[in-house]
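Take a look at subunit A:
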Amino acid sequence: MSDTAIDRSRLTVSDEVAIQILGMNKWYGAFHVLRDINLTINKGERIVVCGPSGSGKSTLIRCINRLEEHQSGKIVVDGIELTNDLKHIDQVRSEVGMVFQHFNLFPHLTILENCTLAPIWVRKVPKKEAVETAMYYLEKVKIPEQANKYPGQLSGGQQQRVAIARSLCMRPNIMLFDEPTSALDPEMIKEVLDTMIQLAEEGMTMICVTHEMGFARQVANRVIFMDQGQIVEQNEPEAFFNNPRSDRTRLFLSQILGH
Partner candidate 1 sequence: ATLDDVKARGKLNCGTNTGLVGFAAPDANGDWQGFDVAVCRAVAAAVLGDSSAVEFVPTTGKTRFTALASGEIDMLVRNTTWTFSRDVDLKFTFVGVNYYDGQGFMVPKALGVSSAKELDGATVCIQTGTTTELNLADFFRVNNITYEPVPIETNEQAQQQYLAGACDVYTTDASGLAATRATFEDPTAHVVLPEIISKEPLGPLVRHGDDEWADIVRWTLNALIAAEEYGVTSANIDELAAAPTTNPEINRLLGTEGGLGEMLGLPADWAVKAIKAGGNYGELFEKYIGQNTPIGLARGLNAQWTDGGLMYAPPFR
Partner candidate 2 sequence: MSGTHAHSAAFVRDRMIPQEPPPDRSIGALGWLRQNLFSSWLNAALTLVSLALIGALLAAVLPWVVHSSWTANSLSECREQIKAAYGPEESGACWAVIRERWSQLIFGFYPSEIYWRPILAFGTALGGLAPVLFPGVPRRALYLTAAAPFLVPWLLWGGTVWLPVAVAFGFVLGYAGFRVVAPWAGGILGAIAAGLVPVLWWLLLAGKAAGGLQEILPLGIEPVSSRNFGGFMLSITIGLTAITLSLPIGILLALGRQSRMFIVKVICVGVIEFVRGVPLITLLFVAWLLLNYFMPPNTNFDIILRVIIMVTLFASAYVAEVIRGGLAALPRGQYEAADALGLDYWKAQRLIVMPQALKISIPGIVSTFIGVFKDTTLVSIIGLLDPVGFSNSIRADVNWNGIVWELYGFIALMFFIFCFSMSRYSMYLERRLRTGHR
């Protein structure tokens, strides 16, 4: 994958808990999508979630910023429990950034406006400051020169980097990625992964649904394997890849890596 040398020792994990999920269950109608999920994630962790299609990976991370509602169990993000309380939801959402598979940039706004929209209207940041922040992050994802273009004028890789910058402009403590590279052409994947690696180096708490196993090995400190709505196995990347303990994991890995 990435050729960027990464110094894993610099990736530290604190002892503070960032996200705690306890006995969480979710149904779509009568269909049990997430079953008894228990997961504690500390600040600075980099979690990669993988698993077959339909196993509930997306649903899991969408529950974390309440794009989906869970029906039982408990989700606590940064000390705030997700209930129906709108205040809490807003608070959590402004702590948690999310990057979607299909970028979901706002096509009617310029790149800069995409990035400043939420800080101005949610964080009530003065415009000038918002623009500065936006430019800072756009530079970080290496596309400051595109600031005044519209999303339609950018390549897929550039768009995804804008999406990341847009999330970062809210200065979140936690970033969620839902297959951020799977809609991209091969050349563009690298651009985006590099950006994510950089983020990881800076100590961002990240949960990333991805099948880029190179990325997982290089960056993740934990890999979670899901199937049928359950966490089937989790482990450190080396152990996970070299020595999967469950049969389902082994089968899955053989498919993915043999590919």
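Candidates were picked such that all candidates are chains of the complex that A comes from, given by their letters.
Just so it is clear, a residue touches a chain if its C-beta (ideal position, glycine included) is under 8 Å from a C-beta of that chain, and two chains touch if they have at least 3 such contacts; residues count from 1.
In this text, all values refer to a predicted model and were calculated from it rather than measured experimentally.
Undergrad: Once the contact definition is applied, which of 1 or 2 turns out to touch subunit A in the complex?
TA: Looking at which candidate touches subunit A, I get 2.
Undergrad: Could you list, by residue number, the parts of subunit A that touch candidate 2 in their complex?
TA: So the residues of subunit A in touch with candidate 2 come to 8-9, 11-15, 25, 27, 29-32, 35-36, 40, 42, 45, 71-72, 221-222, 228-236, 238-239, 245-246.
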